[in-house]
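To start, the structure under review is shown below, and the notes come after it.
A single protein chain has been removed from this complex, and every other one stays in its place.
Moving on, here comes subunit A:
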Amino acid sequence: MFVARSIAADHKDLIHDVSYDFHGRRMATCSSDQSVKVWDKSENGEWHCTASWKTHSGSVWRVTWAHPEFGQVLASCSFDRTAAVWEEIVGESNDKQRGLSHWIKRTTLVDSRTSVTDVKFAPKHMGLMLATCSADGVVRIYEAPDVMNLSQWSLQHEISCKLSCSCISWNPSSSRAHPPMFAVGSDDSNVTYGGKVQIYEYNENTRKYSKAETLMTVTDAVHDIAFAPNLGRSFHVLAIATKDVRIFKLVPLRRESTTTGPTKLEVQIVAQFDNHNSQVWRVSWNITSTLLASSGDDGCVRLWKANYMDNWKCTGILKGDGSPLTGSSGQPSAMSTVVGSSIQTSQNALNGMSAGRIAKRASFAPPLRQLTSPKINQSPAYY
């Protein structure tokens, strides 16, 4: 892997969250400088900041995009005990020429009495809905019934999780077999308080969310949580960032039609990695849920992949080396060499060919073997 480019984020303080939009052409960043910036990617791959504005009166912890079906909408949450919803307004033509856009606040959600630690939009099939979680241990679910009027949001559910919440993740599955579900993690560090991950499920009959499961084996503070995209599976996969990286499989058990409670879930641990050897702060899945990334206090971002036998392995590590940024962006190390030959030898092999030769069947020699092979530098495609 290589660094393709580095963007000067221009925030005046720490960045706490970066979020790509659905199509990967825009991103939003938020910071302790209380502002949010929106960036647009141009055709040549360069990022330009098209909006920057103060959003809260405290550090902004998270920023997230709604599905483009609802337009250009962002939500942010902050230490100032509020969450806010923002919509982009199509500006004047000269603004567009200057590459600027305006975002206006549609609503402020002020119900929390403590820092709002996470905000996430629900899967689009549920309409325009979002969930917030706070340090006061309450998850709040809001809905905007009229997609064309984003100033009207109503608090639909208020769920007390009893423990200070740090992160929330919606189950992205839109299958009819799966009722709406979210997982919430707690960063409460007292291990005697039991499971730090709770799973809630919506009940059609009671029209309420009820707790389906508590992951009792997760007793340390949880900093991040992420459901994997559902690829037509009958079960759910959940990644957790705690003192290590854990991946759980939640299998809905078939139940009698007479029971009215939430689906019984069988919890299985799929993998547990302590390679970070420190607190893990973020976990996130890529779009096809084939790769999981985690970051920890060891200063690394690790990439995890399962092979076709469902064995998980670390396939890559990103770490800061403290070297100063050079002016030019990095060069790819090209396709990995299988034979480990040096460039010199390959050069010789190629020099043997005259450029002007046009043979019917071009024949080449595999590079000469080195007696001491250089270290193989490659990213294994772990299958």
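The rule we apply is simple: contacts are C-beta pairs under 8 Å (C-beta built on N, C-alpha and C of every residue); 3 or more make two chains touch, one makes a residue touch a chain; residues count from 1.
Note that in this section contacts and distances are computed from a predicted model.
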| item | value |
| --- | --- |
| Choices "Nuclear pore complex protein Nup85", "enoyl-CoA hydratase", "Hydroxycinnamaldehyde dehydrogenase" or "VNG2A protein" - which one is the UniProt name of the chain not shown | "Nuclear pore complex protein Nup85" |
| Residue among A:1, A:155, A:191 or A:216 that touches the chain left out of view | A:1 |
| Residue among A:10, A:158 or A:266 touching the omitted chain | A:10 |
| Absent chain, residues of subunit A that touch it | 1-20, 22-25, 27, 29, 31-34, 58-59, 61, 68-72, 79, 88, 90, 115, 117, 124, 148, 174, 229, 231-233, 281-282, 284-288, 290-291, 293, 295-303, 308-310, 313-326, 332-341, 343, 346-347, 349-350, 352-353, 355, 361-369, 371, 373, 376-383 |
